[in-house]
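Read through the structure below, which is laid out as structure tokens, and then see the notes.
One protein chain omitted, others in place.
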Amino acid sequence: MDLGIEVDDSRPPHVVVAVRGEVDIATAPKLREKLVELASQGAKQVVVDLDGVEFLDSTGLGVLIGGMKRLRGLDGDLTLVCTQPRILKVFEITGLNRAFTIYETVDAALAG
Amino acid sequence: MDLGIEVDDSRPPHVVVAVRGEVDIATAPKLREKLVELASQGAKQVVVDLDGVEFLDSTGLGVLIGGMKRLRGLDGDLTLVCTQPRILKVFEITGLNRAFTIYETVDAALAG
Amino acid sequence: MEGAADRVLCLEIPPRAEFVAVARLVVSTAAKSRRALADDRVADLTLALSEACTNAIEAHGAKEEADRVTVRVDEDDERLVVTVEDRGPGFDLMELPTHPAVTDPNRLNFERGLGIPIIRNLVDEVTFTSDEGGTTVTLVLRCPPSIAGMGPDELLELEDVDLEAAWDDEVTQ
Partner (left out) sequence: MEGAADRVLCLEIPPRAEFVAVARLVVSTAAKSRRALADDRVADLTLALSEACTNAIEAHGAKEEADRVTVRVDEDDERLVVTVEDRGPGFDLMELPTHPAVTDPNRLNFERGLGIPIIRNLVDEVTFTSDEGGTTVTLVLRCPPSIAGMGPDELLELEDVDLEAAWDDEVTQ
């Protein structure tokens, strides 16, 4: 049950964080640490790619909300890439699909 | 916990059966059925590629023994491809590494 | 759960984060094996269970309590019932803070409080029973009876591995 996190900072000002695996109470701290690290290194536009995520619950949502809040406070933003119906559903039932900008591809997120 | 089975019969007289996932009491029947089907279709030299297997227990060993026995009875053989120490250990502690021919690559199995 | 329900399965885990994934696998395997459920409904139940387990484990952390959290799956003809029981400090559902709407920018100051709304949305019924001795959350999924005509014995027989017989019967040359 390990969470895979890959960071691609080759396309500034964006940093793409691709997440793989299950995001829950056991693994969300790892994602949070990565977002904290990126924000403290000065990253502004962070794109979190959730298409490799098999499971996401409210703990994961909390980490994403925290990341978005922090980056917006630094004049940046955190946007998402997600096409999986199961994961999109978690955003929809919490209404968070209206708080986050959710793209269908990484390219769209980089362009948007 | 699904067992992935891919059959490649493009290199006669060999048929390569690539197995992915966990082979246990729940999934071994699926592998057995595939080997039964291949034998009844006339396959003689069956190479079972275990390098995608994450777990194998005595039920899986039983299916492989059964397959080898049957194919040898038809003047064929069942050989294995396996390099993973965890899976090789199961053959070693049962002594079955001496009953099976185990190759390091599919190419070696096709040549051998 | 009252009435003629049968125990499918029981899991007692330490209140530790890494066991939530275990509970998910246990419950989703039980649901799939016992009921003819669409994958989506199994996923809904699994997410609701994950939220309930997470809360149970967090409750133990707050109370510094090393007791077990118990997850049970029961069923009857109409329902699959998942129960999560903890020995945490309990809470009052009526006293939970209400958060700003998600469209309100202030909502982003709250990263918590999403679990129970998610649970309510995903299962057909949810009951919280809580006092200082702990909390029991009961998740109910209404669904057709157990997989038709297949009791545990019959299913097992189908999957039983009689290798000799299989080879001898099925392969004829």
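Think of it as A, B and C in the order they're written, each chain with its own count starting at 1.
Throughout what follows, contacts are C-beta pairs under 8 Å (C-beta built on N, C-alpha and C of every residue); 3 or more make two chains touch, one makes a residue touch a chain.
Since the model is a prediction, treat every value here as computed from it, not as a measurement.
Only one of C:A21, C:A43, C:I116 or C:L139 touches the chain withheld from this view, namely C:A21. For subunit C, the residues touching the chain absent from view are 7-19, 21-22, 25-26, 29, 32-33, 57-58, 60-61, 64-66, 68, 111-112, 151-153, 155-157, 159-160, 163-164. Considering the complete assembly, subunit B touches the hidden chain via residues 1, 22, 24-26, 55, 57-59, 61-63, 65-66, 68-69, 72, 86, 90, 93-96, 98-99.
Following the convention adopted for this analysis, only the chains that are shown with their structure count from here on.
With every chain reduced to the mean of its CA atoms, the largest distance from subunit B is reached by A.
Subunit C has its Cα centroid 27 Å from the Cα centroid of subunit A.
Rounded to whole angstrom units, the spacing between the C-alpha centres of subunit B and subunit C is 37.
For this pair, subunit A with subunit B, the centres built from the Cα atoms lie 41 Å apart. For subunit C, residues touching at least two other chains: there are none.
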